[in-house]
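Of the protein chains in this complex, all but one are displayed in their positions.
Chain IDs A and B follow the sequence of writing; residue 1 opens each chain.
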Amino acid sequence: MTGAPVTGGSVTGGPTTPPLIAPAADTGTDVAPPVRGRGRWIPYLLLLPGLLWLAVFFVLPMLTVASTSLQEGSLARGYELTWRVANYTDAAQRFAAQFVRAFTFAAASTLLALVVSYPLAYFIAFKAGRWRNVLLLLVIAPFFTSFLIRTLAWKIILSDSGWVVGTFQALGLLPEQGRLLATSVAVIAGLTYNFLPFMTLPLYASLEKIDRSLIEAATDLYASPFTAFWKVTWPLSLPGVVAGTLLTFIPAAGDFVNVRFLGTPSQSMIGNVIESRFLVVLDYPTAAALSFTLMLAILLLVGLYVRRAGTETIV
Amino acid sequence: MSRRLWRGVTRNLVGFYAALALLYLFLPVIVVIVFSFNDNAGRFNFTWQGVTLDSWLNPCGVAGLCQAMIRSIQIAIVSTIIATALGTMVAFALVRHRFRGRALTNLLIFLPMASPEVVLGSAMLALFLNVGVRTGFLTILLGHIMFNISYVVVTVKARLLGMDSRLEEAAMDLYADEWQTFRRVTLPLVTPGIVAAALLAFALSFDDFIITLFNSGNTTTFPLFVYGAAQRGIPPQINVMGTALFAVAFVVLIVGQVTRRFRRS
Partner (left out) sequence: MTTPQPSEGAELRLIGLTKRFGPVTAVDNLHLQVASGAFIALLGPSGCGKTTTLRMVAGLEDPTAGQILLGDTDLTGLKPYRRPVNTVFQSYALFPHLDIYENVAFGLRRSGVKDVKAQVGQMLELVQLTGFERRRPSQVSGGQAQRVALARALVNHPKMLLLDEPLGALDLKLRREMQLTLKRIQEEVRITFLHVTHDQEEAMTMADTIAVMSSGHIEQLGHPEELYERPRTRFVANFLGQSNLLRTTVSGRNGDLAVLRIADTTVAVPADRVPSSGSEVHVGVRPEKLDLVAADEAVPQGRNALEAVVIDTSFMGTSTQYLVRTGWGQELTVFAQNRHTEVVAPGTLVRLTWRPEHAFVLEADAETPAAPRPAPVP
């Protein structure tokens, strides 16, 4: 799922505003027709299959994780629900570094993605004119190669005998035998790249909606182009910034592929730990505790961030 | 600095920056395409050795690659059909009907999109382990449908909201009953949104790695194959597949653009 961009609107109709995250305000009642008699049950019938599926394959797993995280035992002896809260504290102690690293890497890559994407989105929204759709297409197209293949390509690009490393060494950014692969830099670079469309498209959607006459009004009132940007364009693009940063940070925080391909175990993020606990070591209680903690941490962050940014609806 | 000079600089600066960004975006793709022609006798396709068309002429030469491809396509098709159907129904309920529990529904749709894949995938595995279900093709499918529903809902919902509800009133005013109105007015107008949602679901399912990894058992999908190959040795055929995927998707997008412009005129 990671790696393919989130395009909403109509793909057949060209890249348009993508679906952004977060629950929307209740907009259904304005357009709902008057309900007569037996029609009352129709919405519930429509909702049932989809919501049931989510209940069984999302809610139930989450509850299972919560329950598993409080169990103890082993694969051989079996597991028992003993409400062992110590699972959490133990896991937190042992893997605190990976948690911190995950959030740090995610934050760094989100910031970088913002820096790279914002001017690109700005250009497409304000300066591209008729080429707008073509450019959006170009932004999305690379992400139809498989996510893993693209990351492997970065392995080639950043390899020791590659021209990037060579150039960096020549410019003095890297020491003589310096490497890019197997460093945090490579991991962050990979993370940044992977989620670029998730950042660019919401930014574009937000910028495109800005009423141009507002900027003109600012310049009419003696603002320099930079001031006009800072005081008008930037604040009005914040909903897109919020959406984009969330859509980038959340998957980045849980990623483990970039570390696996571009880094070493000394850069491992919490995603790597969860993966190895679940699939290799088979230490389910710890893995579940870590997973649940990650989920809660993300939800908390999202909640605080959205509240602070002041945007209620991002969808 | 005079205002005109400043504006000239900024205009070009942004454009220059944008061009760099696009180059950055395409760099890995170019590498993938180029390295699909790599003549590597060795195990790892990381250093350039020479040009050959062998990999293109023999794309299924690597054991298990094409089977994995087929698996991925099968799963993507089935999960797309089911997720699109389920998601479209939910979108209709949200936009066109009044019901209680709207906030809860929105939350349930939103949460999977806001969760890291590693959490979603590992949680599903935990459920299957607890219940004693063997992971494999079916569990991958179940997981893909789960996360696709949210994306379908959001896409179709956006399309429905943009649709003038007066059109349905006009249809009923012109003697079309509820079913005829739906068939002749609502459906044709929402179909582009449903198609977009289906394409999105297909892409997400085909390319899914993390959730699939946790729930695949012995089944191998294309991303899983690539992951395995990364430890064993990456044949150029993987790049061939990657290039092909890119080309197909690119063509689909362009066709979509062109037909839309064609229909407009």
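Keep in mind that, in the parts below, contacts are C-beta pairs under 8 Å (C-beta built on N, C-alpha and C of every residue); 3 or more make two chains touch, one makes a residue touch a chain.
Keep in mind that this is a model prediction, so the values were computed, not measured.
Within the full complex, the residue among B:V185, B:L204 or B:L253 touching the omitted chain is B:V185. Panel shows chain B; residues 164, 166-167, 169-177, 180, 184-185, 188-189, 264 of it touch the chain omitted from the view.
Throughout what follows, only the chains that are shown with their structure count from here on.
For the pair chain A and chain B, the distance between C-alpha centroids works out to 15 Å.
Chain B contributes residues 3, 6-7, 10-11, 14-15, 17-18, 21-22, 24-29, 31-32, 35, 45-47, 85-87, 89-90, 92-99, 102-103, 105-120, 122-127, 129-130, 142-143, 145-147, 149-151, 153-155, 157-159, 161, 165, 168-169, 192-193, 195-196, 199-200, 203-211, 213-214, 222-223, 226-227, 230, 234, 238-239, 241-243, 245-246, 248-250, 252-257, 259-260 to its touches with chain A in the complex. Interface residues of chain A facing chain B in the complex, by the touch rule stated above, are 1-4, 6-15, 17, 19, 21-24, 26-29, 31-33, 35, 42-44, 46-47, 49-51, 53-55, 57-62, 64-65, 67-68, 116-117, 119-120, 122-124, 127, 133, 135, 137-142, 144-150, 152-157, 159, 161, 193, 196, 224-225, 246, 250-251, 253-257, 260-261, 271, 274-275, 278-279, 284, 287-288, 291-292, 294-295, 298-299, 302, 315.
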